[in-house]
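Everything below concerns the one structure shown next.
Yeah, one chain of the complex is gone here, protein chain that is, but the others are all in their spots.
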Amino acid sequence: MKQRRRFLILLAAMAAGAWAFAQPGSQIVIGLQAEPVTLDVAQLSDYNSSRTAMPMFEGLVRFADGSTDVEPALAERWDVSDDGLVYTFYLRPGVTFHDGTPVNAEAVEFSFERQTDPAHPYHDTGTFPYAEFTLGNIASIEVVDDLTVRLTLRENFAPFLSNLGMHAAALVSPTAVMASGADFSENPVGAGPYRFVSWRRGVEVVLERNPDYWRVTPQVERLIYRPIVEDQARLAALEAGEVDLAVNLPPDDLPRLRSDARFTFAEQAGMHTWYVVFNVTKEPFDDARVRQAVAYAIDRQAIVDAVLGGTGVLAKNFLPPVVWGYTEDVPEYPYDPERARELLAEAGYPDGFEVEFWVPASGSGMQQPVAMGTVIQDYLSRVGIEATIQQFEWGTYLDRVIVPLDSADTVPAMFQMSWIGDNGDPDNFLYILLSGDQFPPFGFNLGFYANPEVDAILREARTTSDHDARVTLYEEAQRLIMADMPVVPVDHETQIVIHRTGIEGFVPHPTGVFRFEKVEVSAP
Amino acid sequence: MASYLLRRLLVTFPTLLGVSVLVFLSLHLAPGDPALVMLGPKATATSLEALRTELGLDRPLHVQYLRWIGGVVSGDWGRSIQLRAGVLPLVWERFQATLILAVVAMIVAVGIGIALGVASAVVAGSLLDRTAITTTLIGYSLPPFFLGIVLQVVLGLRMGWFPVTGMYPAGGGDFGDLLTHLVLPAVTLAAGIGALLARMTRATMLEVLRQDYVRTAQAKGLTRRVVVLQHAFRNALIPILTIVGLQTGYVLGGAVLVEQVFSWPGIGTLAINAILARDFPLVQGVTLMVAGTYVFTNLLTDVAYTLVDPRISYQ
Partner (left out) sequence: MSAGPRALRGAPGPVGPSGGGAGIPGGEPGAPVDGAPAPRGRRAFWRAILGEPVAAVSFVILAVFVLAALLAPWLGLPDPVRGSLIDRLQPPLTPGHLLGTDEFGRDLLSRVVWGARVSLAVGFAAVGIAVVIGVTLGLVSGYLGGRFDFWTQRVVDMLMAFPYILLALMIVAILGPGLMNTMLAISIAGVPYYVRIARSSALTLRKREFVEAAEAAGAGPVRILLRHVLSNSLSPIVVAATLDVGWMIMAAAGMSFLGLGAQPPQAEWGVMLSNGRQFLRVAPWVSLVPGTMIFLVVLTLNLLGDRLRDLLDPRMVGR
């Protein structure tokens, strides 16, 4: 019956000829902030790429809708050995990639080893920024039979299963990678609810639904992603009906859109932190008092209210509240310029100092970097700290601030950064961003903060299996970190997706990706 | 005529060659090692060395240039660092969009500019003339990015008359869609050039109308219409053509800003991103493409002269 209906739909579509406009209700046009860089799921490192690519892929497990709880995906079920080192996954039978080749144990081995093994014949088909983080802990992959695969870990690692829900652990069609080579990033083939149709550079990426998707049959037939770089232009496109769904619209326009019945807001508390990083290897921020002074000097609540227009919540702690283990029992830093001046005087800077402050022009998770930077600069000047802003394009910016310790002197004293959680585990914030083990290129501790006490706690927490024990450890780590103030957390962004009223069932995911397989649309 | 064209064509090649040298040097004049720029500070000594060898940066400069220009001629323009794709396909696809915008803007500018200029000159000193002068002066002094923003909000959003972003509706569209999407960016781009053309046309027409042969024609009792269009305008055409030819370059340049405002998927947006990201292979490709077009347009302008005024070919 279902088969037959699909056939009829196909017939109808063919009869309609120019089907782009034959069924306007069956497509959603998404306004992206910028052109995707790659559609290869293993190479993703930015929102524009992942929001476009993720509907085409799926991994062994995935995060449930609206949370970071792990649920079965291409693996029906799995066993974990008692020592937490051996994971055996049983794949869902009969599932195929979009090119018709089967999803099997060999595809798992191929997808993972392509990224992690430099000797793999297809390792040169891309650069894999998340490979080490996501899959680095896997010591060996064993194909047990066609539908069974066994992963052996190097060490017990509590968040491992969560990592397998991340994009870099999604499965790609080995046949397609072999055929396309490096061009796989422009011809992606996965097993997700949507499949690739076309990519016109600078114009749009078109995906169509995968009628063979195992979980459901998606209702919306086509997804069209258009890069519209200027926020105002994206807003204009949404209001003019040229796009159906958009993100990162100017905060000051949101109240107006909220009261407009044509639009619906979908919101999700962010697994995100926006922060100012101090290069603690250099004066003056090698002194914790100076770092604390900066925290006191900035009216962060005012930034959240005025600059961000309530699109974020004040960060009282580095860890976002949606991540488990969060505590508010940490040292607080209310706006207090007097206290800031005292601390500066104590540290030997009664007249303040001059400092370089790097700011990206834009960037995923960076919210309003230039505006926020300008306000922070202003607040700092009121306590005598004269910051000089230097602006960079995002790609250049990342290249310049992510450097190993031996180049630490090339990194300015202060710069902006943000982090979007990948797997919902506190380890994914605290260890990666603030542990002394995680200086680049291994992790993202960009300011080179290292406190041996914090490091020991974080290391213990990531190899402990007991959940309650981990919570206690992370709470202690947060207290120590907020006392040291290696970074000034400013806010946790609320994901606000605004779409045309008539799109039903769109729920933003905490990881920031878009899911459309359960979305339905009525005519505009 | 044919030999003139041939000669003119031959002169174009050295210019193009010089342009390619300039474009090439732009990468090598940039402070710092191109390989370091490409790899960023994360580069290790080995990867730098490997990339230098791969790019041929260890060779003498002239060898590098020959390799690059050889690639350009044979269709291999290198690979974009940022977009991880071949430069030529990227540039070519975007260039077509820019060309459409530029040509349409030019047609609008030439049509309106010349008509307004001629009309204004004929009724010189009248209220109409003065209104035209004021309008063109304003058009000429308005920054195009500013005009674009205002048009976008007023005509696009408030009135809802025209689409405000892109070239086609999502998923593609037909020729009619392209035309409606063209209106706002093309008008924005055409405003300044049209105003300038109107001013130049008016000045030239006034000059010509004062010439003896025009007076003679009028004295002979030819109708004013015939005098203006057949005698005066024909003679005013050469200087006007000159301006049209020259402005083509500015249209191509001005398109960069207008594209930014209207998210037009042209070469301008590509160029800005390439420059900000210091994606030098792409910057080279874009500049070479645009400069080549400009040189070619100048060639066309010169050819157009010979058609309008055959005397020129004997110079």
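Letters are used for the chains, namely A and B, taken in the order the chains are written, and counting of residues starts over at 1 for each.
One rule holds for everything that comes next: a contact is a pair of C-beta atoms (placed from the backbone, for glycine too) under 8 Å apart; a residue touches a chain by one contact, two chains touch by 3 or more.
Computed from a predicted structure; not experimentally measured.
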- Message: Given that one chain is not shown, which residue among B:S80, B:T165, B:S263 or B:T287 touches it?
- Response: B:T287
- For the full complex, which residue in B:T15, B:Q64, B:T135 or B:Q218 touches the chain that was left out? B:T15
- Note on the structure: Among listed residues B:M167, B:I193 or B:A217, the absent chain is touched only by B:I193
- Message: I'm checking contacts with the chain that's been left out. Which of A:Q391, A:T464 or A:T494 qualifies?
- Response: A:Q391
- Give the residue, chosen from A:D65, A:D124 or A:D252, that touches the chain omitted from the document. A:D252
- Task: For the chain that got dropped from the picture, name the residues of chain A it touches.
- Result: 230-232, 235, 250, 252-253, 256, 299, 302-303, 305-307, 361, 370-371, 373-375, 377-378, 381, 389-391
- Task: Spell out, residue by residue, where the missing chain touches chain B.
- Result: 4, 8, 11, 14-16, 18-19, 21-23, 26, 29-31, 133, 137-138, 140-146, 149-150, 153, 191-193, 195-196, 199-200, 203-204, 206-208, 239, 242-243, 245-247, 249-257, 260, 268, 271-272, 275-276, 278, 280, 283, 287, 290-291, 294-295, 298, 302, 305-306, 312-313, 315
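Everything below uses one rule, namely that only the chains that are shown with their structure count from here on.
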- Query: Roughly how many whole angstrom separate the Cα centroids of chain A and chain B?
  - Reply: 40
- Note on the structure: Interface with chain A, chain B side, in the complex: residues 40-42, 82-85, 90, 93-94, 97, 149, 152-153, 156-157, 160, 163-173, 260-263, 265-266, 269-270, 273, 276-278
- Message: Could you list, by residue number, the parts of chain A that touch chain B in their complex?
- Response: 20, 27, 29, 35, 37-38, 182, 185-186, 200-204, 206, 222, 224, 226-230, 232-234, 236-237, 239-240, 242-243, 361, 393, 395-396, 399-400, 402-404, 407, 410, 440-441
